[in-house]
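Only one protein chain is missing; all other protein chains are in place.
Letters are used for the chains, namely A, B and C, taken in the order the chains are written, and counting of residues starts over at 1 for each.
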Amino acid sequence: MSARAVIELSGHIIDSMVLPRVMDSVMDMGATFHVEEFRVGTRLDESSFARLTIEAENEEQLAAVIAACQEHGASVVGAEDAVTLPAPTDGVFPDLFYTTTNQPTSLLIGGQWVTVDGIEMDCGVVIVGGAARAVPVTDVLAGDQVVVGRAGVRLMPVERGRGKEVFGFTTSSLSPEKPKHQVIRELAETMREVRARNGRICFVGGPAIIHTGAGPHLARLIALGYVQVLFAGNGLAAYDIESQFFGTSLGIGLEKGMPIESGHELHMRTVNRVRAVGGIRAAVESGMLRRGVMFECIGSGVEYVLAGSVRDDGPLPDVVTDMVEARRRMRAALTGVDLCIMCASMLHAIATGNLLPAATRTVCVDINPAVVAKLADRGSAQTLGLVTDVESFLRELGEALAGEMG
Amino acid sequence: MSARAVIELSGHIIDSMVLPRVMDSVMDMGATFHVEEFRVGTRLDESSFARLTIEAENEEQLAAVIAACQEHGASVVGAEDAVTLPAPTDGVFPDLFYTTTNQPTSLLIGGQWVTVDGIEMDCGVVIVGGAARAVPVTDVLAGDQVVVGRAGVRLMPVERGRGKEVFGFTTSSLSPEKPKHQVIRELAETMREVRARNGRICFVGGPAIIHTGAGPHLARLIALGYVQVLFAGNGLAAYDIESQFFGTSLGIGLEKGMPIESGHELHMRTVNRVRAVGGIRAAVESGMLRRGVMFECIGSGVEYVLAGSVRDDGPLPDVVTDMVEARRRMRAALTGVDLCIMCASMLHAIATGNLLPAATRTVCVDINPAVVAKLADRGSAQTLGLVTDVESFLRELGEALAGEMG
Amino acid sequence: MSARAVIELSGHIIDSMVLPRVMDSVMDMGATFHVEEFRVGTRLDESSFARLTIEAENEEQLAAVIAACQEHGASVVGAEDAVTLPAPTDGVFPDLFYTTTNQPTSLLIGGQWVTVDGIEMDCGVVIVGGAARAVPVTDVLAGDQVVVGRAGVRLMPVERGRGKEVFGFTTSSLSPEKPKHQVIRELAETMREVRARNGRICFVGGPAIIHTGAGPHLARLIALGYVQVLFAGNGLAAYDIESQFFGTSLGIGLEKGMPIESGHELHMRTVNRVRAVGGIRAAVESGMLRRGVMFECIGSGVEYVLAGSVRDDGPLPDVVTDMVEARRRMRAALTGVDLCIMCASMLHAIATGNLLPAATRTVCVDINPAVVAKLADRGSAQTLGLVTDVESFLRELGEALAGEMG
Partner (left out) sequence: MSARAVIELSGHIIDSMVLPRVMDSVMDMGATFHVEEFRVGTRLDESSFARLTIEAENEEQLAAVIAACQEHGASVVGAEDAVTLPAPTDGVFPDLFYTTTNQPTSLLIGGQWVTVDGIEMDCGVVIVGGAARAVPVTDVLAGDQVVVGRAGVRLMPVERGRGKEVFGFTTSSLSPEKPKHQVIRELAETMREVRARNGRICFVGGPAIIHTGAGPHLARLIALGYVQVLFAGNGLAAYDIESQFFGTSLGIGLEKGMPIESGHELHMRTVNRVRAVGGIRAAVESGMLRRGVMFECIGSGVEYVLAGSVRDDGPLPDVVTDMVEARRRMRAALTGVDLCIMCASMLHAIATGNLLPAATRTVCVDINPAVVAKLADRGSAQTLGLVTDVESFLRELGEALAGEMG
């Protein structure tokens, strides 16, 4: 073992699993540690401190181990300033650029720890005038000073909540075999609190919301003021409007659940009619569209981004068909969002999850446990997963928020 | 083509797919047909008739093709009496015994078509004194006259309903992406009709009913008189009783959905207490058990069969641990059942499905589409599959039956 | 019943289910039929003919019933020429435009039945100079003559194969519980036949191909000349190139299956490097990229379309980020494709399925039965669904094509 470094950890490093994870990583990667100092908080509100020497076989291994420890929240003793190189051309980082996680991140700049703004997964970090900002590769400009390597980087992983609210008690998803009644009530309570302090709630939804007849429940949440941002695709919007124009959703009658023969025509006709008037807002203003999810979005001033996909029919004129542009708009709309509810969506939910900082609380609801597991697994301690029917979830949530729930 | 036979079909053989299926089978098996006579009903209430000559390469192929056609409802022209051989010993059929399907079946005995009683999948048929009865292999006795081969056998597949009720409009399962509200209402209506004419309803349930907090909804269905037979395993009963004794289900608190530390003790303690008093009825009579699914079963005189399985904890003393005996009791309890609702159960639901004649209407509800597909696929045209959360299904069904539904 | 029309059907209308489906639809929709004439083919190679009078309660219901019958292949007796109206503006059809299915379609123009070119789901039909062409709504121009209503429209649904090849014997998906060995051999045989007559094969793949270590198997199929068109997203291409640059796939080491700490950096660094050189072709030409799926595509002249999505990291410069443009390129690349293999992809597979005519044979392979069911259910009789592990599927397929299979 010829390479070594000293790292420090502080905070609730035992019960929030920081220290065990660091020790784990070191050993899993074939390096060893020596505990130089260890002061344990004797009560749960006291914080602990540890200083460890890491020994690795060579500098390359050491760098990898240090990187892993940093991701768990360790800081390197004797850290040097972050190093930057200029971006070679527009849309390209220097080769060894530091890739962000979604955890709160600081950089040592001129001997001062500076928080990285706009933190988001898989970006680079650009330093301008002593400030640091996460920048997606599509948006970097030639000559921007981009952080390279891991010197001067510190992460502060979000600690998981402690048994006080719905996001705290579960580290894993709620399986289809657990009672959801109380969880939905507590989520409603959280939504009320967010709105009471003027916080923003983002709702990400898939077309099954309309197919299952849950459109009116979602429209109600919007009308009650519990949605400030809506992310969806062409499908949700088109089926919602189809259900208002024709009473069907992809040709399935919402009243009886029976297919209407030639029903797919109605779907395309819906899209075509909205194209003809020029968009959803125009459809509302012309009086064509008088109810439903998109109607309530227009009425309540909800900021919506309909991001296209390669499987879209039509699409509606409101759909952003360029994916880089769609991500830019979603990123902008997420500013100030502190709760994100994802329902029956995989594509848009994953996209949203990638754009969110780890500290944002998210709720993932789907009838498919694999989807919930995938969405809930984004390194956040603030995720609540529910495996259930989206129609009954939204109905119950609406009842709880409207004060109708027993 | 050196082997041939003539078959006849009658009834709604075109629109109920009988004729196309027969033609399909003949061709898929490499034989050919020649249509000798064909009279089509000119209106939908008139029946059609077809007579076909089947040609095969040899007698063996012909027998297989004829067998396939018979399963679709064809009868062989010039049929001879059914042939029997004596069972060689108790519990063993003659080698070439005719294996039953779940479709209504008749035998030609002494030139008369006689209906097989107690029809059920995968049995043999025993003829006694001109009457025919389906008998499972465990129950045949040495010397019983058992039908062999396919001579003198005729099936009359149940025709699928025609758009009038909930079992009629869907040949496939309702996916998680379709609205269920109206379907549940129509199911409630069907249940009322069945009870109005004093019919019997069988409910097959799995432990997730209790885990999801739906126990009170099921208890209510029983108290309202909508369940005459309950099939379940040790799990449903033990968790139901645990939830009454301790407010938990396998150690998960039903109020909050949070695990109680050491909760699995409560489950075993529940089973042990019921063992100590001697059974569920004794637990009710002693006043220990005052609410819940099993309590209501005792109170309402529901005939229940708790069939054991190799993974059971305990089990409760009411559990039938011998599987041959459990099947006998289930078979007996199913007499006169004309509607069967299967919820969140796979093992007991498949077992029940195997015991039911094709004409019995069945409803399969599960959050897992694969389970619904497997259960719905039993050759019956009377099956309704719903992919949804069992808690919301039972809640809505209870509301509909109690007249509380909007 | 005050509205009526006469329809005709011919061909293998019984055993290919055309007549039963028509009768079914008429009755399900509340109308009635009267069989005016019926001539049945007496042998399986003779075709049958039926003429039915349909009676409905009013003209609106009649139109819906006729539309349904047309989708099953019925033609209206005394059909009149197709009617057109001009498109009001670019990108908008007339309100009552005829919406295409993916079935072969003809129009009566000037008393002649004319085949619609470029048939594809959910388009309109534009008539120019006696020729008819399916046009997506994004591509219609103001003034184009667009077919409205259903007059003069005739569909000829593709008949399902008859037991001779792998696409013929199964109408439903192969479940995880069936043997696949022989099916994969027959698929290999079909692929050889397609290539022998210079046909084109399209492969649609998802990133799991790389994650599971099946990248080399796919690269081999390409090198052997069995892929002419590749549709994928940013993920498959980026993970493939990452696996060549770093031996990992999204940071998971492909040799050991163990996560590499900080592995997500490698993924972003891969994308950034390809952005730096200007694209995949440049990466190959510069010698950076020497193996793998994308390398073989460049080497073998495979036409590839990498269609973006809102969840993409990066993306690679080859990714088409505008969805309307991506669909145009995919549509163009599909010309002449007569076999399409979809593996471990949902988004791109659905998109491709929507662009394919019903007559194109498709193979859908996924470990998730729900995905296979969704993809296989596109009204085609030429679909083979396989629920299996994509790595073992591609390995076996490669062995069969290279003649190594036992």
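Just a few scattered comments:
By definition in this document, a residue touches a chain if its C-beta (ideal position, glycine included) is under 8 Å from a C-beta of that chain, and two chains touch if they have at least 3 such contacts.
Quantities reported herein were computed from a predicted structural model and do not represent experimental measurements.
Between the chain not shown and the residues B:Val77, B:Val324 or B:Ala402, the one that touches is B:Val324. Considering the full assembly, B:Asp312 is the residue among B:Glu8, B:Glu36 or B:Asp312 that touches the omitted chain.
Touching the chain that is not shown, out of B:Ala67, B:Val114, B:Ala151 or B:Ala359: B:Ala67 (per the contact rule at the top). The chain not displayed touches subunit C at residues 169, 174, 176-183, 207-208, 211-213, 249, 252, 254-258, 367-368, 387-389, 391-392.
Residue positions on subunit A in contact with the hidden chain: 14-17, 19-20, 23-24, 26-28, 30, 32-36, 38, 40-44, 162-163, 169, 369-370, in rising order. Touch with the hidden chain on the side of subunit B covers residues 25, 29, 64-65, 67-68, 71, 88-89, 91-93, 95-97, 99, 101, 121-122, 137-138, 260-262, 264-265, 267-269, 271-273, 275-276, 307-315, 321-324, 326-327, 330, 347-348, 350-351, 354, 368, 370.
Here is the rule we use: only the chains that are shown with their structure count from here on.
With rounding to the nearest 5, the Cα superposition of subunit A on subunit C corresponds to a rotation angle of 180 degrees. At the far end from subunit C, in terms of centres built from Cα atoms, lies B. In terms of Cα centroid distance from the overall Cα mean, chain C ranks first.
Between subunit A and subunit C the centroid-to-centroid distance comes to 33 Å (mean Cα coordinates, whole Å).
Here the spacing of subunit B and subunit C, counted between their Cα centres, is 38 Å. Counting only residues that touch two or more partner chains, subunit B has 169.
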